[in-house]
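A single protein chain has been omitted; all remaining protein chains appear in their positions.
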Amino acid sequence: MGTRELTPRAVIDVSRLPNVVFAHHSLLWWGTMGLALIEGMFLAILIGAYFFLRTRVVEWPPGILPPHLLWGTLNTVLILVSLVPNALVKKSARKGDLRKVRIGLLIMCAIGLVALLIRAFEFPSLGVRWDANAYGTAVWVLLGFHTTHLITDCIDTIVLTVLMFTDKVEGKRYMDCYENADYWYFVILIWIPVFLVTYIAPRLL
Amino acid sequence: MSTIDRTINEQEAGELKTKLHDLWREPPGFIGWFAHVHHTSIGKRFFVTAFIFFLLAGILAALMRLQLSRSESHLISPDLYDQIFTTHGTAMMFLFAVPMMFKAFSTYLVPLSVGARNIAFPRLNAFSYYIYLFGGILLFGALLLNTGPDTGWFSYVPLSGPQFSPGKRVDIWAQMITFTELSALGVAIEVITTVFKLRAPGMSLNRLPLFVWSELVVAFMVMFAMPAVMLSSTLLILDRLIGTHFFNPAEGGDPLLYQHVFWFFGHPDVYIIFLPGTGIISAVLAAFSRRRVIGYMAVVLSVVSTGFLSFGVWVHHMFATGLPALGMSFFSAATLMVVVPTAIQFFLWIATLWTGKLVIRTPMLWALGFLFVFLIGGLTGVMLASIPLDLQVHDTYFVVAHFHYVLIGGAVFPMFAGLYFWWPKITGRMLSETIGKWHFWLFFFGFNLTFFPMHMLGLRGMTRRVYTYPPESGWQYLNQLAGFGAVLMVFGILAFLVNAWRSWKGGAPAGDNPWGASGLEWGTSSPPPPYNFLFPPTVNGREALWDAAPDQPVVTGFHNDSREVLATKAIDADPEHISEMPGPSYWPFLAAVAVGGLLIGSMFTPWAVVWGAIPVTAALVGWFWPNKNEVERRRSREIWEPEN
Amino acid sequence: MTKAIQLGSLCALLLISLSCEREKRQVYQNPELNELAMGGAQNPDIAPGPAARPPVSQKPLNPVGPYDERAFEIARGQELYINMNCLGCHAMGGGGMGPPLMDDEWLYGSDPKNIYISIVEGRANGMPSYRGKMTGRQVWQLVSYVRSMSGQLRKDVSPGRTDSMQVKKPELAKEKETPIPQRPGAEQKEQQR
Partner (left out) sequence: MRRIGYGLLLLLLAGCGTHQQSVTNSAGTQAARIEILWWWMLGILTTIFVIVVGFVLGAVSRRRGGSEQMPEAQVIDSARDRRLSRVILVLVIMVILFEFGFLVASAIVTKYERGMSSKNPVEIQVIGHRWWWEFRYASSQPSEVVVTANELHLPTGVPILIKASSADVIHSFWVPNIAGKRDLIRPYQTSMWLQVDEEGVFRGQCAEFCGHQHAHMAFYVVAEPMNRFQAWLQAQKAPAKEPLEHKARQGRDVFMKSPCVTCHTIRGTDAGSRVGPDLTHVASRSFIAAGTLPNTRSNLMQWIRDSQSVKPGNLMPSMDLETSELESLVAYMQSLK
């Protein structure tokens, strides 16, 4: 069997290209951003619905007091504080610094769980049931929307933390941590409008 | 990235073939079927499934024509008729049009046309398929259970609300929406990532094939539009099941809110269905005029601007609600504006035909048929943009005629053009030209015979969604004409099935590039091997194969023991990094089953959301849990990108 | 291929065969209903209107109303409840001049036939007789709705909220009340109200 020479041809040799990349280089980043875009759209429409419903009645909130600020504000503070450990996770994931990543992730898990705990007090503090009237419906669904994200990202973070303490640590994991941090930034970001609409808007409108 | 010259001899190529084949092939057997993740096999499933739903919904349409062919006919009870037309509309929109034109075509063809070895997030792709399949089964299963939705494909409140729609029919509709749109959103993310990160070196954005451009724009539109419909159906089901008050006027809700949210999705959806068609038409026209489409930039810009404008026109579905005149005339103007980019594309296509060397084959026939049919739909659309004219024909058969001209013209004709065009690539065999021509002419005449008379019916006052009409109305003859046309369409479809069957059983082998077309997908064998390209290609111009240099470089240097693909820079597509694609897995299927259980359970008790979340979480964890050996292998050869 | 088709059609037939009771939208009442009404009734003439004049039969009475599993009929019952101004005395079930209908106390028995008789015959202390004012079918629709108010029916057939002011949980969210056995003197209690 004579191995016939094909004509010499130009090739691009990619064997030396990196395979652990971060930010908008990685496919994962595009996935995360796509998700964020979709969720953001949900939120935008929900907020639109909130103000649409507001125009349908004279009194807002109708016949009841606006929600207590205590728990909501507490949660806002906590969530904003989480910016710091989140930044730590992101930065050290980029560097591949396992110790710092573990610390950061543990803190994030703690913050996430506490935030959920506080959230459990937030719902009663709205002072209205979802099936009382359109106002109740709107605020419950808004808060519920953010809570869903809190829960999912919490679970996500916990699983990731567990992985970082096993022997499954590798470049890919650091990429996951990095994107998980990006997603947490998104959860923080959307909390601001949700907080303003749920807690502040009823006081102004 | 520098290119070097080296020799590849046949033996090396042969070894590489076997290596890659073992590496990329899907697990065999029935059980293995549930682990497939390659975009070609998932893409084929999307094609087949969407086409089956097309046939089923078509049968429902035939039943309606049968019922309407006689006045005061008692063939079908109003109750059943309501279920039939609702299921027909819902299935055609959510289970056929979007899945076929967006999910099927983009899943199968986008990675091939950008020269990638697989789609980005292949497991998500498999998940998207199963969740869509379950949604479809839910809808048609419900119809057989006499639980078919019966409030129209838009399910306006209060008719679809808890007070006027008892039972589970509307809940099933709402959850079906959640299923299918979840799937569409998944595919959108995959397509966007694939297009931006997995293009062949040299395929900078301004060299992206027009077909890929339109699928990309559609992917973005899906991201902005589908959340709206998922939300409207979710708010509806919340009102129905846990007593929220979004649409209850007595407690500060408003039925118009539903219409706004729904049509904010509903109108862009028409373009989500139609834009992939324009991409297919551009590809087919180029191939069969033997020249590239005139005005690449103009076409791209008009597709993009159509995408944007389509979000500013939804209120033209609500002219009759008596909203303030000023606002309405704004939307009227916006609607007219959408016509402009489409007109631009139309003129450019005709100019391409005018300057090309036409070869009339079946795909070309369908493309020309599209030009004719869609033109009529577009022109009646111009009429509907006018508030006074719309107030007369809104919700009549005139509108039925209009949107069937737009949707069948804008989706079904391009679909067949695309199927006849890419069938050789997908199956490796040619379809019969003769039967193809029969198919076209039967369908073409049948279609016009069915839907043109409906314009007249509308003008004579026949409203939509009526299960019968009085004899003295004089609508019977036109309806019978439409019924006759429907028969012709059925024969056309049968011809296609015969054609497909014969080609499958032993059509002429296609060869790599039977049409001498220019897309990268034609650069590999037909059907494509499980790894798509033996050597991932590079690109030298807009028409990849036509503009290729005599020795166009190829990509080498992968570790051929893991599913590695080359990721390139988002804009100019220079080689950037190596990304590893996940292999076959059962988890996407299991996750889809878990999600399905949650969604269906939640129709019966809100608690299903809580206990249903447990299996879903378990499935997802299993999905992402890394495999020990793979971790070892990857760790052994990590190359971190330098920090900048 | 052919196997898949066979399998598919088989499933289809299966589904059709077990087509849901819950979703039936029936335009005529099934004849046995009137019998049901007569079963064990003291007065063969209680059934309203000529709609119900079959020979008296002594069937043991049925613990389940004929429409207790028909979401559509129950919704029609709800509509009647509003249109026939049952609200006037019973409010949305909370009771007013008349006794509440959403609690566990049934002065005249909680099973469908007793409710049927209460409506058709009327009762002491102000419940008027609707004999002849409704067809048997309508009464049975009303009976099933009344039972749903105290959560006696399956949740997937009970109505959701209405497009009106909310004064109580929708029926599908109402927890089931277990009717307490009738005590002697219940009627006196009623008189004191």
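Order of writing sets the chain letters: A, B and C. Residues in each chain are counted from 1.
Operating definition for what follows: contacts are C-beta pairs under 8 Å (C-beta built on N, C-alpha and C of every residue); 3 or more make two chains touch, one makes a residue touch a chain.
Source: prediction; values computed, not measured.
Peer 1: The chain left out here touches which displayed chains?
Peer 2: The chain that is not shown touches these displayed chains: B, C.
Peer 1: Which residue from B:S204, B:T463 or B:N540 sits in contact with the chain not drawn here?
Peer 2: Answer from the full complex: B:T463 touches the omitted chain.
Peer 1: Which residue from C:R22, C:R70, C:H90 or C:R137 sits in contact with the chain not drawn here?
Peer 2: Considering the complete complex, C:R137 is the one touching the chain left out.
Peer 1: For the chain left off this view, which of B:F34, B:Y156, B:F308 or B:F484 is in contact with it?
Peer 2: B:Y156
Peer 1: From the list B:I59, B:L379 or B:I571, pick the residue that touches the absent chain.
Peer 2: Final answer for the missing-chain contact: B:L379.
Peer 1: Specify the residue from the set B:L391, B:L494, B:A508 or B:I614 that touches the hidden chain.
Peer 2: B:L391
Peer 1: Which positions on chain C touch the chain that was left off?
Peer 2: Against the missing chain, chain C presents residues 25, 27-28, 48-51, 76, 79, 83-84, 132-135, 137-138, 163.
Peer 1: So which bits of chain B touch the chain we can't see?
Peer 2: For chain B, the residues touching the absent chain are 72, 77-79, 82, 151-152, 156, 158-159, 164, 249-250, 255-256, 290-292, 294-295, 298, 320-322, 325, 329, 332-333, 336-337, 339-340, 343-344, 346-348, 350-351, 353-361, 368, 371-372, 375-376, 379, 382-383, 386-396, 458-461, 463-474, 514-516, 518, 543, 546.
Convention: only the chains that are shown with their structure count from here on.
Peer 1: What pattern do the touching chains form: line, ring, star, complete or other?
Peer 2: complete
Peer 1: Round to the nearest whole Å and give the separation of the Cα centres of chain A and chain B.
Peer 2: Inter-chain centre distance comes to 30 Å.
Peer 1: Where in chain B do residues touch two or more other chains at once?
Peer 2: Each of 242-243, 245, 248, 251 in chain B touches at least two other chains.
Peer 1: By residue number and range, which residues of chain A touch two or more other chains?
Peer 2: Correct list: 131-133.
Peer 1: Residues of chain C touching chain A in their complex?
Peer 2: 161, 166, 169-170, 173
Peer 1: Considering the complex alone, what residue numbers of chain C touch chain B?
Peer 2: Chain C reaches chain B through residues 12, 15-16, 18-20, 22-25, 71-72, 74-75, 78, 155-157, 159-166, 169-170, 172-173.
Peer 1: Which residues, counting only chain A, touch chain C once they are in their complex?
Peer 2: 131-133
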